[in-house]
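Every protein chain except one is present and positioned as in the full complex.
Here is chain A:
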Amino acid sequence: MLLSNPFLSGKTFDSEWKNALKTIKSMLNQTNVPQPEWQALFEIMNGLVTWIDNGSERIAAELTKELEKHIVASAKSLPTQGDDHALLTAYVHEWVNYMLMVDYLPKPFYFLTRNTNNKMHPAAKRPPTFNQNPVRQNMLSTWYRLVFNNVKQRLLKAAMELIRKDREGEHVEKFLIENVRKSFVELYPNETEPLELYRQEYEKAYYENLASFYQCRTADYMEKHGILSYIAYADKKLMEELDRASKYLERGNADTEATLLQKCLEVLYNNYEEQILAECVPLIKANDIEKLQMIYRVAHRTANGNKTMKDTLFHYIRREGLDQMIQNAEAISSDCDKYVEQLLEMHGRFTRLVKEAFNNDSKYLTERDKAFKEIVNSTEVFKLDVSKNYKGPVESRSPELLAIYCDQLLRKSAVSKRLTSEEVDEKLNNIILVLKYVQNKDVFMRFHKLHLSRRLILETTSDQEKEETLVRQFREIGMPADYVNKLSRMLQDIEINKDTNSAIKRTICQNNNNDTISIVDMMSLKILNVGAWGKSRYNQVTLPREIEDCSNEIQEVYKRMHVGRKLYWSPHMSSATIVINNTNGKYDLDVSALQLSVLNAFNNRPTAQLTFDDLKIATELLDADLNRTLMSLVAFPKLKRQLLLTNCQPLVPKNFTDSTLFWINGDFGITKNEKIQPRGRLNLIGRLNVIADATTDQECDEVIRLRCFRLQEAIIKIMKARRKISSAQLEVELVEQLKHMFLPSKKLIKEQIEWLIDNKYMARDENDMNIFSYTT
């Protein structure tokens, strides 16, 4: 059904418009418009646009006429005489009222815009936003033409004067300024560059005002109060200006923000930058957090200030850290406890500094990390000769010290006994923290593995759970994976071993006589997987008869339990507790199997004097082992009355000859405060080399050997991927690949490259010495 055209039945454009005009006029004059009338306006406009030819154009023309009439009336109400401020107040009053209409009046004309818009921009599919509404645009441009354009200079001047007063701290009507800003933003003569007028007139005036306000004031302040107060002044003023601009400038545009900041810094900071930044060091030293915060807030906004501050922080931390280390070098190099605690204390202090003074800025934390890395890995305090056989660059001893500290916490030791479980956890976490800075993580892991095997074999671990947690943490922070795997296998193996131990003991007890059973009863057997624990020396050692019998028995039982396994006894890892009874008393002694072997030689003849040669035959020990074992018995550091005596003078292992005599001290005893104790327990194993290859030299050779392999692997991996590479690039990539384990030295890299070239894995380029290529 067709809608009938109402305009055929007497209605005309003029009659309808007349109705509409009544509502429009009351709106412009801010009188109350009842809702039905408001709705009728929509209907009328729809009707006019739909049914009348050129309806939209005619409406637009009529509307413009009406608007002009209204605006001219408004403009007349503005005072032409008098000061700018009076004009400003009057203008803002009219403007605010007008703007209210600008927000409402275009709504009924939506139909009109829809049609014209489609005609004008056939390509535009989206309806125009409200701000682009032509009626609205029309209202604004008319206002610009008839009112604003004539008074804008005076308004600007008045606004700037108000801003100046605001800066002085006087109370001003902020909304006046804000509305001037709004006028400059909303009104423009140039459609393509809406913000041009605002930028060129308002913003420009604002910045000029800013500069001229501070120009002499900053210089004045500096002269009167000095740099330290000036920092506070600049900080305060900067905050104020940023805050002020959020009210008086059009925001929300990255460009504007940057310009604003730059303008503020220009007047407040740039001229005094050098002086301000020079204060950083003394302030850090004095720990003046408040002032540092101020400098940070101002200076971190400029590239130069930021860089200078970061550098200052880096050098300060590095120097301060190293100085403290060197100062206490003597105390801390003998006591790993102090070393680690000092490291942690410094780390905490510097972290706090960055957090408090530099807003925990991640870039400043990076500087802390960089500096701390240097402190941890510095060779100024401790040097570790990685290997006597390999002369490479010196390395810091910190990995070793950290490992020893770790051992003290995890072992049943004097240190760990003083601490609660939570304290130990906290300290272990701290070690993890410091470990991240350690360059040569492989050295740490090597020592840690050695200590762990000692703890597990001697059963001196204070808390198995902590060991496991630590291994997990190592994995999380990316410690060298092969070592971490070994550690977790060792822990697993010890668990498996508990079952093996009881199974074997049960079997032996079932089918044996009393002698063997008594030794099985006192036995705690460990059968370990070589894959996890590493090879040990298997040389034969003579032990008490009952032990040897029992060992053979165990071997038999084990063979029946498993298929295809070989068992080696490791005297270097074995230990015993013996009871010595003499005229002074009865003593329990923990001894290593090697010590047991030597003492066993005397067992049936406690008063005999035996030569070195006799002992060698009796024990079957190698010279070096025998030397070391005898030394531990004739000169045990904690004993006043040694267990074994000798005629060797002066007492050093190299003075032992085949005919040196040894005998048991019949007057042996444990003393406390110079007095003999009738009962006592003593651990003679001490820090003896439980593992055969545990001497530090061999330990470190091993480290170097592994590093060579890792380097070769890494070189080949890179060569395979790159085919051709310059030596400099190769070095960079190597460091990148290996840095989680160790920092390869140039010398080591060169050597491995030479080796690989010699073995035809890679070749030098014929034309360029510094280019390598991969040979398949």
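Following the convention adopted for this analysis, a residue touches a chain if its C-beta (ideal position, glycine included) is under 8 Å from a C-beta of that chain, and two chains touch if they have at least 3 such contacts; residues count from 1.
Simple rule for what comes next: contacts and distances are computed from a predicted model.
Here one chain is missing from view; checked against "AP complex subunit beta", "RING-box protein 2", "Exosome complex component RRP45" or "CCZ1/INTU/HSP4 first Longin domain-containing protein", UniProt names that protein "RING-box protein 2". Among the residues A:L645, A:L730 or A:M762, only A:L645 touches the chain that is left out of the figure. For the chain left out of this panel, the touching residue among A:N97, A:N150, A:S551 or A:T611 is A:S551. The missing chain, though absent from the display, is touched by one residue of A:K22, A:R217, A:K466 or A:K526; that residue is A:K526.
The hidden chain makes contact, of the residues A:K18, A:K285, A:R565 or A:K717, with A:R565. Set against the missing chain, the residues A:E62, A:D288, A:E356 or A:D588 yield one that touches it, A:D588. As for the chain not pictured, it touches chain A at residues 457-459, 489, 492, 519, 522-531, 533, 535-536, 538, 544, 546-547, 550-551, 554, 558, 562-570, 573-581, 588-589, 593, 599, 602-607, 609, 645, 647, 663-667.
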